[in-house]
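Report on the structure given below.
The complex appears here minus one protein chain, its other protein chains still in place.
In order of appearance the chains are A, B and C, and numbering begins at 1 in each one.
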Amino acid sequence: MPFILPKYHAPYFAEPPLADAPLVEFRPAPLDGVAPDNYHATSIYPEYFQTAKGTWKLLEGSRMDCAVVREPGASLEVKEFRRLKAGEPVACGRRENGEDGIFVNTGAFGFSAASGEKFAFRTRITRETSFSIDYDELFDLLDFERRSGSIVWVLGPAVVFDRDARAAFVKLVEEGYVHALLAGNALAVHDVEAAFFETALGQGIYSKRAAVLGHYNHLDAINRIRKLGSLERAVRDGKVKDGVMRAVIARGVPFVLAGSIRDDGPLPEVIANVYEAQDRMRSLVRNATTVIALATQLHAIATGNMAPSYKVTGPNQARPVYFYAVDMSEFAVSKLADRGSLTARSVLTNVQDFIVTLERGLARRCG
Amino acid sequence: MPFILPKYHAPYFAEPPLADAPLVEFRPAPLDGVAPDNYHATSIYPEYFQTAKGTWKLLEGSRMDCAVVREPGASLEVKEFRRLKAGEPVACGRRENGEDGIFVNTGAFGFSAASGEKFAFRTRITRETSFSIDYDELFDLLDFERRSGSIVWVLGPAVVFDRDARAAFVKLVEEGYVHALLAGNALAVHDVEAAFFETALGQGIYSKRAAVLGHYNHLDAINRIRKLGSLERAVRDGKVKDGVMRAVIARGVPFVLAGSIRDDGPLPEVIANVYEAQDRMRSLVRNATTVIALATQLHAIATGNMAPSYKVTGPNQARPVYFYAVDMSEFAVSKLADRGSLTARSVLTNVQDFIVTLERGLARRCG
Amino acid sequence: MPFILPKYHAPYFAEPPLADAPLVEFRPAPLDGVAPDNYHATSIYPEYFQTAKGTWKLLEGSRMDCAVVREPGASLEVKEFRRLKAGEPVACGRRENGEDGIFVNTGAFGFSAASGEKFAFRTRITRETSFSIDYDELFDLLDFERRSGSIVWVLGPAVVFDRDARAAFVKLVEEGYVHALLAGNALAVHDVEAAFFETALGQGIYSKRAAVLGHYNHLDAINRIRKLGSLERAVRDGKVKDGVMRAVIARGVPFVLAGSIRDDGPLPEVIANVYEAQDRMRSLVRNATTVIALATQLHAIATGNMAPSYKVTGPNQARPVYFYAVDMSEFAVSKLADRGSLTARSVLTNVQDFIVTLERGLARRCG
Partner (left out) sequence: MPFILPKYHAPYFAEPPLADAPLVEFRPAPLDGVAPDNYHATSIYPEYFQTAKGTWKLLEGSRMDCAVVREPGASLEVKEFRRLKAGEPVACGRRENGEDGIFVNTGAFGFSAASGEKFAFRTRITRETSFSIDYDELFDLLDFERRSGSIVWVLGPAVVFDRDARAAFVKLVEEGYVHALLAGNALAVHDVEAAFFETALGQGIYSKRAAVLGHYNHLDAINRIRKLGSLERAVRDGKVKDGVMRAVIARGVPFVLAGSIRDDGPLPEVIANVYEAQDRMRSLVRNATTVIALATQLHAIATGNMAPSYKVTGPNQARPVYFYAVDMSEFAVSKLADRGSLTARSVLTNVQDFIVTLERGLARRCG
């Protein structure tokens, strides 16, 4: 059935206590990258700041654990602390119900941890939780988002370790379900290794056979791409015949490959500076309406940290941003869930099966 | 492509050292349930016993960790130690290359741990192993076994915790892919709970909603079945409208529900004495050609212990018995793999996805 | 610092709504092992039943998921459904605040899920949770319980797979910290295997070396004990020189070895009928004041099901029963925690380290 966005519940600013609330105070950052005492840090919820009597500004492009800076034109920007400049006016106050001119709208979408509503009550997701409804909801959601939203995928390398999973993800790209891709060097390396050698880390992605001298395969793949100059050029020149990176580049889907200390290579497009990588990731996540993270704790948590739970859609209007984490490990999924997003959902399974089931289910609907 | 059984490699008894081997010695069991000193214990491999000069008998219906008893008619029976009777002649000798008149045929099917052949080399299966080929091989195998073999399923309760997985397994029963079912009380209880209330342990198997007073649901389900006298009668009388137990009973598929100390109830068909349950399980497993164990460490290991790696198909001829373990945990799967069966394979995933993918794949082939 | 029992909060029966509550209704069981419609099932909390106007009886020896039967002398017994006799008067009603003459005292010990008190707020225990305080609290608790309570241990076989862990548990027995032991066949088998061969499943419990023909070791250990007639006799005759079973038998600590379908053997003391095993386990757990379950999902959950969260200590007085689960797996521990006991705590670690650290910590205090 068609997906319907939940209604946004705006706060009642006209009544006490909010009607009596003070203006939010701004104090200058004492140094570059340093916030003033009593700075306010953002949560994942929609937050309002009373900047003039009766004017409550809803943060746009928010994320948790950031400072709020008043820009020259009086607009508010959500900024990582490391990006603060000395002297910038930073919102201060830590109370969340208007006492400091700040209101955190935890009831924005009408479901809360205590309500017993379906999005909220799954307090413990385990491998024995039923996931049929999650697939069905996801089919509806992705149909909707393909046309009206922005779906950002966060991929661990396991997605390209298996032939069918890799092919299924490529189809999702081709069918328009992928608006941005966040990953690390390894995803791209083993995807290209598969394109060149049909192996991942030297093992057949279908046959599972260990290739002769197979431990050279990923090094050879990296060396070949580096010699060609970039993934982009390798794809454009037809040197990479299939796979996730080919599909993404061919279709013009924006991607970020963030570097890590585990990397071999790296491939030319990989961003060595992790804070620059964060900035690039966030520029894609700001516009996301659904984020799906598969089999990567590092990238999933990094993305979760910078993803808001809502997106502003109009004056005092917002929609939820959905966040799906798919992993084999209760531990990994709990780490994400502990961050408290009401719109975060988890599926505990092997991502190979997840992505194949997802692609086939979506294809069946359209077919 | 159609499944083809691997060739059986029989030993060369006409040449040394086997041509010069002594007869196997039998000594009487000193007491009921006690073996004589130096008794021989069976392995998972095909084993031969030289009972008369030049006569090497291949064990039928074998399993590991059992004694071998010479029956009155000179045939050999593989017996659990607890079933030995005082005075029964028990095979003795622990050397495996003929020195004691016993030959263990580890190379029976031409693949071995050292050979690098595809069935054997996957020494470490993790969540990042590719499983596409396993599904494809399984489709071929199950097509073959449906007509020519015997597929024994071992189910943990997770299979009925999810609506789609439960429905998929029911279809496999109806399509003839299930020749026997081994499970515990919980599988049947929550399956019946789902039939009555659409919940498992009080939570919707599709909606995930917590039912009002839902913790009574499984108790009510048990009480209702106990009042009716048996699962069998409840199904025959049309009181159980859907689910795994209904399908299995309706189709006359034999099943064993083995009791455990975790049980509520139990349901009437559950076998309270675990060793009687072992005997009943083994009577079904003896004829198995493929065993598939889903999401149950207890039952999977119990079944693995009593499953042979081969089935005798003619004079000095045998075929492999395949054993699949599907679980979320490397630990569970390693426990099974450590038992050393060359025909054991593991898939690390959520059984919900596994069973749905399996059923849909098989349906696509037939359709 | 010395352990202090939390105060028991008794309900106010003299005031509405309890003062106006009806008497609890009893209806006859329609058949053996079958409860009447609308039967009441017990929870883990202290429960009161108004059997005469103003007389609220607090259940003794309770456990969850049982029926409540009025005995001839008007006392109340908590009975598993399978133990009901046709015609016995069974308490009916499912409302928990007096509406049916039944009151469930969820606030018995002043901590609740919502209070933020230390026993309750640890909603998610992971491998990254701090456990220092758990050890310290456990040292205090066990000191107290050694003298004043009853500590029941539930052991998985992993405890005897390691030399130091096995020795540490033996010391706990000898120092009086073990009042009852619940386990399965495997714990006893591998403990005796270690006593005879210094191996577990054929691998050295210290050296880790694979013994020659080591897969015979546990079978030989079983065979030897079966020949001697019983563990008890083997210990009394000095045939078992060390280990957990020797310590427990030598000191007269009661134990239950419950059978399972995974068992080899079994050893003579193992109870084949799992419901008889449940009854024997419960007879030990009824008097427990602290239960500690190590590395066994099957036995831990079975024991958790039958363990109350309180013990009656006087007229309208009770103390908590503590339940510790120690395991490597978030999943195993979540399964226990989902059962909702407020007095259940989890430690996520290897039980070898847990038991060694516990024993050394207790020894340091006494020394």
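Just so we're on the same page, a contact is a pair of C-beta atoms (placed from the backbone, for glycine too) under 8 Å apart; a residue touches a chain by one contact, two chains touch by 3 or more.
The model shown is predicted, which means the values in this text are computed figures rather than measured ones.
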Which one touches the absent chain: C:77, C:164, C:242 or C:279?
C:164
Sole contact to the chain not displayed, among A:55, A:75, A:273 or A:317:
A:273
Touch with the omitted chain, as defined above, among C:205, C:231, C:249 or C:267:
C:205
Tell me where the left-out chain touches chain A, residue by residue.
30-31, 33-35, 39, 41, 65, 81-82, 94, 213, 215-216, 219, 222-223, 226-227, 258-266, 272-278, 281, 297-299, 301-302, 305, 328-329, 331
Under the stated touch rule, tell me which residues of chain C contact the chain that is not displayed.
116, 118, 121-122, 127-133, 135, 157-158, 161-165, 200, 203-210, 295, 328, 348-350, 352-354, 356-357, 360
Interface residues of chain B (partner: the chain not displayed):
123-124, 126-127, 330-331, 334-335, 337-338
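By our rule, only the chains that are shown with their structure count from here on.
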On Cα atoms, by how many degrees is chain B rotated relative to chain C, nearest 5?
180
What's the call on chain A versus chain C, same or different interface residues, using the half cut on shared numbers?
same
Just curious, how far off is chain C from chain A if you go by their C-alpha centres, in Å?
44
Residues of chain A engaged with two or more neighbouring chains
127
